[in-house]
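Please read through the structure below; I'll follow up with questions.
A single protein chain has been removed from this complex, and every other one stays in its place.
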Amino acid sequence: MSDEAFSDINGNRISLDCQRHSDFCGEFTVSSPKLSFLKVTGCTCALWLCAYTIFFFTEVTEVLSVAIMLSLVGMMGHLHFLKIDHESLLVIGSLGIQMTSSYASGRESTTFIEMSKVKDVVINEAIYMQRVIYYLCILLKEPLHPNEVGDIVPVFQSCKPRLNCLIEIYKQCQEILAQS
Amino acid sequence: KCAYRHPGVRWRKVLYEPQPFPDNYVDERFLEELRKNIYVRRYRYWSVVFESGLVAQQLACVSVFVVLWWYMDRGLLTPHWLFGTGLLLSTVGYVAYDLVDGGLGRHQSGRTRWADLKSAIVFVLFTYGFSPLLKTLTESISTDTIYAMSFLMLLAHLVFFEYSTHMAVASSSLSLSVAIFASVCLASRLPGSLHAFATVTCAIEVFALWPLLLRRLKSHVPQGYVAVSLLVSVASVAVALSVTVVGGVLLALLLLCISLLCPYLLICLQLHKDNIHGPWDEAEITEDLSRFLR
Amino acid sequence: MGKKKEKCRKKTLLQKTLDGTTPTLNNCISQKHKICMVSDFFYPNMGGVESHIYQLSQCLIERGHKVIIVTHAYGNRKGIRFLTKGLKVYYLPLKVMYNQSTATTIFHSLPLLRCIFVRECITIVHSHSSFSVLAHDALFHAKTMGLHTVFTDHSLFGFADVSSVLTNKLLTVSLCDTNHIICVSFTSKENTVLRGALNPEIVSVIPNAVDPTDFTPDPSRREDGKITIVVISRLVYRKGIDLLAGIIPKLCLKHPDLNFIIGGEGPKRLVIEEVREKYQLHERVRLLGALEHREVRNVLVQGHIFLNTSLTEAFCMAIVEGASCGLQVVSTKVGGIPEVLPEDLIILCEPTVKSLCEGLEMVIAKERAGNLLSPAAIHNRVKTLYTWRNVAKRTEKVYDRVAKEVVLTIDERLHRLMFSCGPVAGCIFAFLAVLDFLLLLLLKWLVPESYMDRAVDATGPHGLWRQWSLPRASPNGEQKSNYHLSHSSVELLNDASC
């Protein structure tokens, strides 16, 4: 049970929480920073200001209501579909690996990969946007010939932790995989 | 300094044996194979003039054509007359064309008189058939547009004309078609369909047939060529003068400049040439390799 | 997400890192350099430059330097790959414009290159080939970032036509403030010095090399009773294929026992085919098409004579390979070719059909008389001449020298640009340099270097690769590393295509 502070590739502070339920089962949760109040208020104010200016020139009251609706809906949408609050990786020895990413609205999307499909968990380098970053990923077996590497499933896609954080997780994953 | 650190050892421009010099050593024989201006050609003035005559020639032809069109536009010239004289001249030219080299060229190309007659008939018939259409072709387009277009086209004709056999931009077919395009444009401005017909035939004679004859003259009887081109230039200036004095003078000046001044400039500028040659130059293939394929 | 995925060789590296011996990431030792080779041309593309970069990097790694390679993406080969001995290659997703060289807007490659330079803590940027746009971009940015720069010119260029005038101006601009330039032959040095208006002191001559173990003679493969002439080159104008098309019928009509083997692909293949059809030489002139790198030797050893008809060459690797396979070399006397082989191993001719035919006639006569050098003898002569280890050693000297120099500060650089590359171009590029500098500042503000993870070294002083090869490495790791060595080298061979 350790909880320490790391930063993601853009320098925002993120926190890593490693829980070892037993020596072949561990859960790693990386939680990205909360939605900054300033930013939200900024966006809303900007939107409303625009709406008000439009209203000022064209006396159409609908504009305002539409703007309010927009801001509300946008906020909802953002929380429900975009803003990921924390991502967690549950590794259960000889059973499988489960990736959960839970959104700010509480919505959770989960994928479970059986251990028989998993080849390995590794840290990769990749070119992402205009830079080169490290990322943790799960290598799957080629379904037909099992000692080939098939597909690659990147983990912690939304809050991209930096290398030192990844290494923490990587070490423990490797322990668990070695255990089973 | 490396030289006298290893007395006696002389630097050689080879890579295959280790030498006691640093890699960035610069010998005094560095760049000794550098050569300058080895391919400079010495021109003789009159020969250049002779060659450049063709340009002036073509310019003169164009101006003649334009002036003729202007005459017809003004109605100073009846299409029948133009067509008749054109026919006459071209038959004369045709005969001359064969006489110049004693039918040698015809023998080589193996082109029969029947073929010549056929193409002549084709020219005439097509032009005659299309002339009414030509007349109505561009009536909805403003005259200035037409003038501008034909001017550009004639310019293009002058640019792309094949003055000598190996030229980068030259393309005889393009220059010819451009000229015909221009002539059609101009013809469509004339009052009657017969005028159009006459103009286009005239264009064929001036732009397609005349250069053939001229080239042959140039290669076989140079004196004749000089005489003819002088004649044409003078004639063009004369007719131009009859239209506008300014234009005529300008044309005369232009012709003189092209045929006399430009060659002189070329020869002067030769002195200021400075290009570098050395072992790094890409060797160009001089001999004609296409014979292996033919 | 827009990730370019990479084959999974990273894992073992990190695994070793985490088993105790974590390498100290950002300490830059003075003797051992951290070198970044940049060029548009690299495997899977094939050619002189490509193999030069690859072999040089391998030898430098052997000598304990850290080397990475940056090139553009080839097809779906994007992202980061590891080759033999942990040689790390970045395949950047840049648009390819014209035969395999990327399109440039000078600036758009800065962010990625900066990221790479920083995370690999590069000290020396070494660009290759003046045709490669990426190489020039990298030079430009490296200077802006205050790194040492080295440039290797592999090609000759004339001064005659307009295009060469422009390209020479560009070269002048990009070389005027480069620390050191390497040329592959003295001719190439003279050419480069003239083109770049450079001080010859900062131009070193380091020839290419071939791996003699790859090119061993094997006379038994020759078809006896026949004389075979081998030509291996891209079938393009610069390689003088038109001359070849002239030579083939002349000689074939004269000598009924003469065969030609022609390896390589290109637009001029048409010409050769036409000749072959015209003279009914289908069974005597074999066109092999594009050759893979490993096939080259097997083709070479089938011949008696190696013919090279290039119209311009800085340093012809092909003739060295031919000679190394024990063939008698006949070549045109252009560019740096005279410097490459000693007189008794090569027959030099003028670049005309006539002269080349005479040269070949002479060799054929000798062959008939049997007083040519034996293949083994030729091989033994050649194999000591050019080795990659030697090249690496000499290149290392250049690096040492460069590392001692100081990089121009921005104002010095501007001054240099303005006053050594002509009034117009100088000012333009000075302006561009300023823009680049500003862009760099912006990037530093947007993505500070502290946000970038330092990459884990595979090669170099603390490279993990050599740590595996030590016996104390766990058998698991050992076996894995071996697996990767073999795997990647196999991959190399697969990618290699002539």
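A, B and C label the chains in the order they appear, each numbered from 1.
Note that a contact is a pair of C-beta atoms (placed from the backbone, for glycine too) under 8 Å apart; a residue touches a chain by one contact, two chains touch by 3 or more.
Going forward, contacts and distances are computed from a predicted model.
Colleague: What is the protein name, per UniProt, of the chain that does not appear here: "Exosome complex component CSL4 C-terminal domain-containing protein", "Phosphatidylinositol glycan anchor biosynthesis, class Q", "Dynactin subunit 5" or "Translation initiation factor eIF2B subunit beta"?
Modeller: Spelling it out: the chain absent from the display is recorded in UniProt as "Phosphatidylinositol glycan anchor biosynthesis, class Q".
Colleague: If I'm reading the header right, one chain is hidden. Which shown chains does it touch across the whole complex?
Modeller: For the complete complex, the undisplayed chain touches A, B.
Colleague: Among A:Cys18, A:Ala51 or A:Ile92, which residue is in contact with the omitted chain in the full complex?
Modeller: A:Ile92
Colleague: Thinking of the whole complex, not just what is shown, which of B:Asn24, B:Ser52, B:Ser90 or B:Thr138 touches the missing chain?
Modeller: Answer from the full complex: B:Thr138 touches the omitted chain.
Colleague: Write down which of B:Val184, B:Val239 or B:Ala283 is the residue touching the left-out chain.
Modeller: Here the residue in touch with the unshown chain is B:Val184.
Colleague: Check each of B:Ser119, B:Thr143 or B:Gln270 against the chain that is not shown and name the one that touches it.
Modeller: Looking across B:Ser119, B:Thr143 or B:Gln270, the contact with the absent chain belongs to B:Ser119.
Colleague: Mind pulling the chain B residues that touch the left-out chain?
Modeller: 119, 122-123, 126-127, 130, 133-134, 136-142, 171-174, 176-177, 180-181, 184-185, 200, 204, 208
Colleague: Could you list which residues of chain A touch the chain missing from the display?
Modeller: With respect to the unshown chain, the touching residues of chain A are 21-25, 27, 90, 92-95, 98, 100, 110-112, 114, 116-117, 143-144, 180.
FYI, only the chains that are shown with their structure count from here on.
Colleague: Given which chains touch which, is the overall layout a line, a ring, a star, complete, or other?
Modeller: line
Colleague: Could you compare the number of C-beta pairs in contact for A-C with that for B-C and name the larger?
Modeller: Higher C-beta contact count between the two pairs: B-C.
Colleague: Quick one: report the Å distance separating chain A from chain C, using the average Cα coordinate of each chain.
Modeller: Computed from C-alpha means, the inter-chain centre distance equals 43 Å.
Colleague: So what's the Cα centroid distance for chain B and chain C, whole Å?
Modeller: The answer is 47 Å.
Colleague: Would you tell me which residues of chain A are touching chain C in their complex?
Modeller: Touch list, chain A to chain C: 7, 9-11, 120, 122-135, 139, 149, 152, 154, 157, 162-164, 167, 170-171, 174.
Colleague: Quick check: in the complex, which residue numbers of chain C touch chain B?
Modeller: 156-160, 180, 185-188, 190-191, 193-194, 200-207, 238, 240, 242-243, 245-246, 249, 271, 274-275, 278, 311-312, 315, 332, 334-336, 338-342, 351-354, 385-386, 394, 397-398
Colleague: Hey, which residues of chain B end up touching chain C in the complex?
Modeller: Residue positions touching the partner: 13-17, 22-24, 26, 30-31, 33-34, 275-287, 289, 292-293.
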